[in-house]
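All protein chains but one are shown in place.
Now for subunit A:
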Amino acid sequence: MKTQSPSLFQPELVREALKQSFVKLDPRLMVKNPVMFTVELGTAVMLIVSVMVLVTPGAERTQGSAGYNVGIFLLLFATLLFANFAEAIAEARGKAQADSLRKTRQDTPAKVRRKDGSFDVVSSAQLQRGDVFVVEAGEIIPTDGEIIEGLATIDESAITGESAPVIREAGGDKSSVTGGTKVLSDRIVVLVTTAPGESFLDKMIALVEGASRQKTPNEIALTILLAGFTLVFLIVCVTLVPFANYAKATLTVAALVSLFVCLIPTTIGGLLSAIGIAGMDRALRANVITKSGKAVETAGDIDVLLLDKTGTITIGNRRATHFWPAPGVAEAAFVEAATLASLTDDTPEGKSIVELAAQAADGSRLRQRIEGAQLIRFTAETRSSGVDLLPAHGGLRLRKGATDAIRRLVEQAGNPFPTEMQQRVEAVASNGGTPLVVSQNEQVLGVVELQDIIKPGIQERFERLRKMGVKTVMVTGDNPLTARFIAEKAGVDDFIAEAKPEDKMHYIRQEQQAGKLVAMMGDGTNDAPALAQADVGVAMNSGTQAAKEAGNMVDLDNDPTKLIEVVEIGKQLLITRGTLTTFSIANDVAKYFAIVPALFVASIPALQGLNIMQLHSPESAILSAVIFNALIIPALIPLALRGVQYTPVGASQLLRRNLLVYGLGGVVVPFVGIKLIDLLVSVFV
């Protein structure tokens, strides 16, 4: 939440929203929201009646004073504007947030490489998918793309707010670059992966602006429910006409329209779309670009969260903390072999081995020995890496890797895996460490102990998730013993140890078959199928294009804990809708007691007994109810935009609290509000 704006209502946004409030009065737009559309119809009726009362002598006797009719008309008009303003301000805020991101990438010159190898300088807006451009140190990257040649350090602070530069390189899972970020060193060649106007950010802006905003499933269901309520109250009000005639009571059009508008759920009807937009906006403020509103909503339903251990549960990477030589192997020889096997390994683990060894061995002498050696890269399949030294340097085959990988290697060569080492491996693992076994010519030399550091505060976050009913699953390449230790220490519910990419996929499928919704975060191309399979897939912005295409959200911060925030944003969205619906409907109790006696008390004086609020006069009662009904919308805009406070407690407790606050509150507040407004109004009427 780095870019949280201090105020909900910045003046320039308010100006824009005010303008939009009038534009949105267009019935063609209004009809999408059945509740507010009927208010618009009521307003039109009141306009006609007001004009009629003003021009027809004698009409005041049957329809009430001109001032009263015009007053009701203006109040209904204000109700419409307030509802439109809520939607407009939510849109304006979302747009402003997206625009500030988009600004970073406008009109940057791009050096496009032509097929013949020459370069053209064009504006970034003219870049097409498939173009290839070159960026050098000190230049701004013109648009999103994938590095196809080279490696560079990049300052992504414009997008993420994070000042530490990051490394991006061709091939692998860190090949994506974002438009608007700055290359600090080196030179990269980038392939444009999105057509102009089609980047995720563009899609998100379109989503917020409403052109491509589609109602989410829950929103559709809620709209149906609200339309149903509106119909019930329409029936109530229309049938009241013959009833009143029977009772010889005269009903003014103003009173009837007021009753109708007050009874239908205008509060939630007016705020509904604002709530949805604000949900996407909150995600954007958390630096998460959502590809649809539905994804945010689904996030609230998530049952299972797949989290990578590294970076999410533990800080950064494991570090080597101890060398454990095998029996009969000199410690110095073991340290040397381990170092040799790690010198060309630029993974954090590898580097940490070299660093630990540097305290014991001479690095430069060792570097000479690996000259010309054949590097064996780590792959997910072999789960080991190492070097084969040149015969001149001893011709050793050095390997380091996971226990089972080295065991296979050693045992296939017919050598034993020493029991002492087996015990050591288990001791290290059960202690939460990761054992890395080093072998030389398929013989075990010893074990390097790597230790994880669990992020402070992560246990509390998992506890929060558990209270929400979300199961957390840690995904790690570690062996089961280590995984269990860390899982228990961090408080996750389950773990996938020695995970291969397809394991994630398998796990997700299994959970989904049991009816659960699964969220995961990923960055690599091999994560793409799982990201696509997951109900909520959050791709890191640094990840590959494939990963970003597969997921339904992109996290600009590349922060693996972001999933937890996303789930909370989703829940908050649904809760805000639910509580405001409850509040809106609960308000009806007081409105009935304000208006119904007022309708009939002139002809049936005995009904004064129903005027439990002791409102001043029928006209003041009706005006007060309509004023309250109008004012409650702007009063609740901040709540709609910020979302209802979400605290992770069990569902029953949450329901009890929200029912108390918004249900009971919704019954009581209008009684007080209407009474107070009536005291004010009675001074004038």
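Note that in this section a residue touches a chain if its C-beta (ideal position, glycine included) is under 8 Å from a C-beta of that chain, and two chains touch if they have at least 3 such contacts; residues count from 1.
Rule of thumb we're sticking to: contacts and distances are computed from a predicted model.
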Protein name as given in UniProt for the chain not displayed, "CoA transferase subunit B", "Potassium-transporting ATPase potassium-binding subunit", "Septum site-determining protein MinD" or "Phenylalanine--tRNA ligase alpha subunit": "Potassium-transporting ATPase potassium-binding subunit"
Among A:I48, A:A195, A:L375 or A:L655, the residue in touch with the chain that has been omitted: A:L655
Touching residue (missing chain; options A:A247, A:A427 or A:I454): A:A247
Contact with the hidden chain (one of A:K548, A:R577, A:H616 or A:K675): A:R577
Which residue of A:T56, A:S185, A:T239 or A:S430 touches the chain not shown here: A:T239
Hidden-chain contact residue, picked from the options A:A110, A:V135, A:L222 or A:A483: A:L222
Touch list for subunit A against the chain that is not drawn: 217-218, 220-222, 224-225, 227-229, 231-233, 235-236, 238-247, 249, 259, 297, 300-301, 303, 466-471, 514-516, 570-572, 574-575, 577-579, 581-582, 585-586, 588-589, 592, 596-597, 599-600, 604, 606-610, 646, 650-652, 654-656, 658-659, 662-663
